[in-house]
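As you look at this complex, bear in mind that one protein chain is not there, while each of the others sits in place.
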Amino acid sequence: MAGSSFGRIFRITTWGESHGPALGCVIDGCPAGVELSEKDIQPFLDRRKPGNAAVATARKESDTAEILSGVFEGKTTGTPISVIIRNSDQHSNDYDNLKDLYRPGHADMTYDAKYGFRDHRGGGRSSGRETAARVIAGSIAIKVLKELGITVEAYTRAIGPVEADLSEYSRSAVLANATAMPDINANARALEYIADMKNKCDSCGGVMECMIKGVPAGVGDPVFDKLDALLAQAVMSIGAVKAVEIGDGCKAAASVGSRNNDQFKAGSKGRISKRSNHAGGILGGISDSSDIIVRASVKPTPSISRPQKTVSNLGENTEIEIHGRHDPVIVPRAVVVLESMCAVTILDSMLYGMGSRIDNLISIYNK
Amino acid sequence: MAGSSFGRIFRITTWGESHGPALGCVIDGCPAGVELSEKDIQPFLDRRKPGNAAVATARKESDTAEILSGVFEGKTTGTPISVIIRNSDQHSNDYDNLKDLYRPGHADMTYDAKYGFRDHRGGGRSSGRETAARVIAGSIAIKVLKELGITVEAYTRAIGPVEADLSEYSRSAVLANATAMPDINANARALEYIADMKNKCDSCGGVMECMIKGVPAGVGDPVFDKLDALLAQAVMSIGAVKAVEIGDGCKAAASVGSRNNDQFKAGSKGRISKRSNHAGGILGGISDSSDIIVRASVKPTPSISRPQKTVSNLGENTEIEIHGRHDPVIVPRAVVVLESMCAVTILDSMLYGMGSRIDNLISIYNK
Amino acid sequence: MAGSSFGRIFRITTWGESHGPALGCVIDGCPAGVELSEKDIQPFLDRRKPGNAAVATARKESDTAEILSGVFEGKTTGTPISVIIRNSDQHSNDYDNLKDLYRPGHADMTYDAKYGFRDHRGGGRSSGRETAARVIAGSIAIKVLKELGITVEAYTRAIGPVEADLSEYSRSAVLANATAMPDINANARALEYIADMKNKCDSCGGVMECMIKGVPAGVGDPVFDKLDALLAQAVMSIGAVKAVEIGDGCKAAASVGSRNNDQFKAGSKGRISKRSNHAGGILGGISDSSDIIVRASVKPTPSISRPQKTVSNLGENTEIEIHGRHDPVIVPRAVVVLESMCAVTILDSMLYGMGSRIDNLISIYNK
Partner (left out) sequence: MAGSSFGRIFRITTWGESHGPALGCVIDGCPAGVELSEKDIQPFLDRRKPGNAAVATARKESDTAEILSGVFEGKTTGTPISVIIRNSDQHSNDYDNLKDLYRPGHADMTYDAKYGFRDHRGGGRSSGRETAARVIAGSIAIKVLKELGITVEAYTRAIGPVEADLSEYSRSAVLANATAMPDINANARALEYIADMKNKCDSCGGVMECMIKGVPAGVGDPVFDKLDALLAQAVMSIGAVKAVEIGDGCKAAASVGSRNNDQFKAGSKGRISKRSNHAGGILGGISDSSDIIVRASVKPTPSISRPQKTVSNLGENTEIEIHGRHDPVIVPRAVVVLESMCAVTILDSMLYGMGSRIDNLISIYNK
């Protein structure tokens, strides 16, 4: 029931329904002394905003963040940071004809099964709008990680059958392309594919990936709170994600040890690196200082305007047609959510493991 | 640091190193009144035991479980169940020549980075032996779930390139085949492939899957403690797992909404079911009463006897050759670990969500 | 750091500083199906409001609660309930002359020691205003407990040396008296004592008590999450509380077993009760169906207008005089905070323990 919090020290709590008056996030455990204002948050929310008519809903979500606590004279105080977004442009009536019907691929039926009752407007709590609150938390975590020299960057790897070419990865391309792909050609082909889906009253999915650079070796807590295990929870908890991979992920299953093992190499100042990175930056649940690679497969948007067989609240077979404003694919907007959840997880694990050695305790407390 | 516990109510805590005197598990939060003895646990430990020379290490792990608390007159009392396994057949000296070298694909380097110090014998805490403690917890969770009409069954789907045919799934075949595949032909081909790997001083990985039947709709806690999110953490925390999928998993990314959506169907007594199960039994993080399907990709065993480049404790480049007793593939033995982690997660979510409606509280407390 | 959440299932998270734009509470894990509106919350906030010039600050805190999520068509949905109070009537400048000085008895120095930085206005996060957020959560918990036939009532037992006579306890007297005492005579004497303190530029403390009726036997989780242990945390976390007692509390130390033991008595329908209630309704950390009695000792308000020796931010000895609006005693306003924390703790423990027997699980899931 109380599943709306995540993190052991950097603990985020999200709240809000799709068509309620507001939504928000409380970020507790953020270290004090980090410069922070709404300007740090807004660009991340803007990346989540539907912008390109081709790929996203026409719903205009302004999503303006307001910080209500935890920041004083421009810096975090170490106390809970509460950030709120007022909802606007609500077409709640769009959902009135659906309120007694269970939309296939959505959580309408399961929420009723669990709670006996639900806010049906736009999916209520199960709506993708909840992820705006995650992006708030993520933008703050990314700001903190930056102070530690760590970057967190996500992008689209595939839309339906169209795969991006990562060989010429550029961050600006990711931010400029409507698909959040790093590759202009693939972006163009993906937009065509999406347009085709839209014409067919259908939808598609895709693959997104996050690359975290600069995490020192030694982050993560065996055996259940392994860094990859917590990343898996964090990422699988994003609506529509059906698979999470670390490094080579599924492909590792068909590899062989002599190829999959990343051999070690000594660098200057005793730094140890790996000669390859099939592991995706994590060994035994603990970061190994290579780039951390997290990948997520996203299912096609379940809201499609074709007629579908379904059941009513009363348990009668019927049909449903879903109209209104829906993304034919959510991957481009979900990329910043992936980035956010990865950042929150990494930061929390760094905070949590600070006392792994007695020497660390002594250095902090006996100064 | 304190990552050795999992679960919010049915909370398991594992402890023990590969070559220490013992290992074990404390299972807290188990409902009272369930019949339990060592006989319920042992068959699960035996499935994890290396049995078939072709696929597994020659290390003879007797793994005899002893219940030390939480059971009285043959029934659980609701208090912590402590179960211990004494280690035996330890060839700790096998590892003496490796103690200053970081084995590629293992956690030696990352443990040193985190803790500044490690028990090098057989991987210490990062050894696969830790999973014996998980199997203890899993066997108990499975016993409890059985009282609720729920079954949890895992099996091998693929070893390297050899895929099983699930069309004629039989539980007895899974338990009889050395590969834990449900398919005799694939089992034979996989054994050949494994033998080939062994001859080449190499190793391979594979895919395992778990099917949970009988979970009613309504289990799981939005938004971070979604049932699939917690399953992802639970399964990714198993050593060597590099990907976790729910239902169609990665394949969903290339599907389209009209095909991927599972349409609903009304049954007798108001029961609602789905006409397909691409979702793998979970919608919006909550069970939908279809079979829950969890899949994990396992990397090839990192211990191979070929020479590999590595680095020593002192930061010098060198080579390593790993001898001793190692599985050329761990999937067949890991299947029961997957089963265990799924069972623990499902039971914990069922316990955690009991009060999702005020009516449930009233029915329990106002009797 | 992330200490702003409390509860394992009914989990509350408070946020906000004394002089920030707003404060609030997120209540997660509330069962679905409970009627709730701002009207249920406001009376509790009003009890915390400074009302009587004799006992409380002249600061006019309107404290109007707004529910932003988790309630739909007048009922809780089971999703997080976010409630916000906008701050108003802020005299932040009152604190400007204090910003470099550590007020004795306040947390100014310790916040600086921990965070290196603080919002000095009115104590920031350490202000008593934070308790308004707890009262929001408490009012909701009390509403839920009412559905289970449980009542939670707190009152003032003593103000300085003036003790109330509980022999003629009446709830309406508690709510009518400015001191929240159940006794008109004591109320009058306490008001005189408070006036005297005010004249002397001094302050006083007192004792408050909470009585919870109707909790069935069997609530609480051994051995660290005992019901009394969690109540102790909950109550000691209220600012200015220096002692927590259960039942006879401190007096039990000087009693003898033959007197302190509550002997049992059989009632109709197999109900077992106790012939006395020295234990205060809890045995071995589990409720025994008698009234649960929790008592808290509250220190004198630290803000007094007399000159006091202190130290500045820069580590120099100096004097401080605190002017502005301060309660000469906070007990009357804290009574509803005690009530709130007790209610939250009891409800959380009831939710958490629902699956203590396998039969309970079967009754919920196999219906």
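Letters A, B and C name the chains as they come in the text, with residue numbers starting at 1 for each one.
Keep in mind that, in the parts below, a contact is a pair of C-beta atoms (placed from the backbone, for glycine too) under 8 Å apart; a residue touches a chain by one contact, two chains touch by 3 or more.
Here the structure is a predicted model, which means the values were calculated and not measured.
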{"item": "Residue of C:Lys75, C:Arg189 or C:Lys226 touching the missing chain in the full complex", "value": "C:Lys226"}
{"item": "Selected residue (touches chain absent from view) among A:Asp46, A:Asp96 or A:Glu147", "value": "A:Glu147"}
{"item": "Among C:Cys30, C:Ala107, C:Val174 or C:Ile212, the residue in touch with the chain that has been omitted", "value": "C:Ala107"}
{"item": "Touch with the omitted chain, as defined above, among C:Lys49, C:Lys75 or C:Arg125", "value": "C:Arg125"}
{"item": "Contacts of subunit A with the absent chain, listed as residue ranges", "value": "8-9, 29, 31-34, 78-79, 144, 147-149, 216, 222, 350-352, 354-366"}
{"item": "Residues of subunit C in contact with the chain not shown", "value": "1-6, 14, 102, 104-107, 109-111, 113-117, 125-126, 130, 158, 160-161, 197, 201-207, 216-226, 228-237, 239, 242-258, 260-266, 270-272, 275, 278-280, 282-289, 297-304, 306, 308-311, 315-317, 352-353, 355-357, 359"}
{"item": "Residues of subunit B (touch criterion as defined above) contacting the omitted chain", "value": "1-5, 7-11, 13-17, 20-24, 26, 28-33, 68-70, 72, 75, 77-82, 84, 114-119, 124-125, 351"}
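Throughout what follows, only the chains that are shown with their structure count from here on.
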{"item": "Relative to subunit C, chain with the most remote C-alpha centre", "value": "B"}
{"item": "Chain whose Cα mean lies nearest the overall Cα mean", "value": "A"}
{"item": "Same vs different contact residues, subunit A with subunit B, by half of numbers used", "value": "same"}
{"item": "Whole-Å gap separating subunit B and subunit C, where each centre is the average of the chain's CA atoms", "value": "44"}
{"item": "Subunit A and subunit B, separation of their C-alpha mean positions in angstrom", "value": "26"}
{"item": "Junction residues of subunit A - those touching two or more other chains", "value": "1-5, 14, 114-117, 125"}
